[in-house]
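What follows is a single structure, and I will ask about it in a moment.
Note that this complex is displayed minus one protein chain, with the remaining chains in position.
Our next item is chain A:
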């Protein structure tokens, strides 16, 4: 199916998709410092992906979006989250051992590397939300046409 969008929309999409993506990545990676976090950032990045599907059309999206990759990455996001939660299992499930004694991630509060497992979990959730929303929207976009 051919894209219906005109040249202006496509050009604007080319300009804004990277900006939305970078802003989303910022929201995800600063989840422990500023408002936002994994879900909000992941949804923002998925917004960039949806803009891509709308502006460039389904045929272009079919070439670039691999179903198996997205579904595997979604699983990976969940696994990383679970793994971070299990790191402190010696004390308790979800014990933030990276903050209490772990390497690197126990810096001065307020800096980027400060919140123990939180940045890892934010990245994992961001990945999961982005791939999940993209797969859902793409699957709906590919659904059978209105009348056979």
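As a convention for this text, a contact is a pair of C-beta atoms (placed from the backbone, for glycine too) under 8 Å apart; a residue touches a chain by one contact, two chains touch by 3 or more; residues count from 1.
Everything below uses one rule, namely that contacts and distances are computed from a predicted model.
Peer 1: One chain isn't displayed here; going by UniProt, is it "Sulfur carrier protein", "Cation:proton antiporter", "Exosome complex component Csl4" or "Fe-hydrogenase subunit beta"?
Peer 2: "Cation:proton antiporter"
Peer 1: For the chain left off this view, which of A:79, A:112 or A:136 is in contact with it?
Peer 2: A:79
Peer 1: Touching the hidden chain in the complete assembly: which of A:91, A:112 or A:136 does that?
Peer 2: A:91
Peer 1: Extract the touching residues of chain A with respect to the undisplayed chain.
Peer 2: With respect to the unshown chain, the touching residues of chain A are 68, 71-72, 74-76, 78-79, 82, 86, 89, 91-96.
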